[in-house]
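Note that this complex is displayed minus one protein chain, with the remaining chains in position.
On to subunit A.
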Amino acid sequence: MDRVVSIEDAAAEVRDGMTVGIGGWGSRRKPMALVRALVRAGVRDLTLVTYGGPDVGLLVAAGCVRRIVTGFVSLDSIPLEPHFRAARAAGTIELTEYDEGMLYWGLLAAANRLPFLPIRAGLGSDVMRVNPGLRTVRSPYPDDTELVAVPATELDIAFVHLNRADAGGNARYLGPDPYFDDLFCLAAKKRFVSCERLVSTTELIESGPPQTLLINRSMVDGVIETPHGAHFTSCVPDYGRDEAFQREYADTGWETFRGRYLEGTEADYQLAVKR
């Protein structure tokens, strides 16, 4: 029942070329400690499926990414992600650009073992032009409606970060939004949950109402305790976004930033950002 592992163990499950789902949203509750571990591991040619934020920027800048599957990439308080922008302008990454709702539908389809789910979003837009593989379906009922058939977004591996978890992999969020972390886990073959605090099952149950127990242990292969592990994204109510640090990230050249913060271990990173 004990599924506790290290971030290095979790990152080591990622092989070059895998499709990796990353939970959270923009610059909110991203599994940044796991992202940093992937940067250190130096994996290559990943396909990232994500509501993109600095997870995209770090992995793109580190040369880990071949393709991004997303509806947006943003740092929220800083609208545009600098490393993503640079990579797109340089033509060094591939992009599957979906409407945000299509990304949700693709994960929902994978979670339900369906080949696709129909949606209106995308029709008439250039999403159809830039994704020539996308197909439409017609309702078999008298309405005869034409809809986009969003293909299931199957993931090799999913990384999410929640506020609390137990050693078995039951986990809960304490902030205002679950985002889509449950679906990322359900859509993936291997699932890793990092958390602010590893607690006993009793303490987990007592820490909030049952509805916020987003993830149960059937959805998880490994649990990692990474205090401050979503830094510099927000992880309310444990902490808000580190706006000053995010600004530094956005304004600093990659090699300088990497040298300053990403050369050592996660513990070194946490020490460096406290200074």
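As a working rule, a contact is a pair of C-beta atoms (placed from the backbone, for glycine too) under 8 Å apart; a residue touches a chain by one contact, two chains touch by 3 or more; residues count from 1.
Basically, contacts and distances are computed from a predicted model.
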> One chain of this complex is not shown here; going by its UniProt record, which of these names is it: "CRISPR-associated Csd2 family protein", "Multicomponent Na+:H+ antiporter subunit A", "Pterin binding enzyme" or "Acyl CoA:acetate/3-ketoacid CoA transferase beta subunit"?
Replying inline: "Acyl CoA:acetate/3-ketoacid CoA transferase beta subunit"
>> Which candidate, A:Arg15, A:Arg120 or A:Arg135, sits in contact with the chain we can't see?
In response: A:Arg120
>> One chain isn't shown here. Among A:Met1, A:Ala89, A:Ala244 or A:Ala267, which residue touches it?
In response: A:Ala89
> Quick one: which of A:Glu8, A:Glu100 or A:Glu203 touches the chain that's been left out?
Replying inline: A:Glu100
>> Contact with the hidden chain only, please: which subunit A residues?
In response: 25, 52, 70-74, 79-80, 84-85, 88-91, 95, 97-102, 104, 119-127, 129-130, 176-180
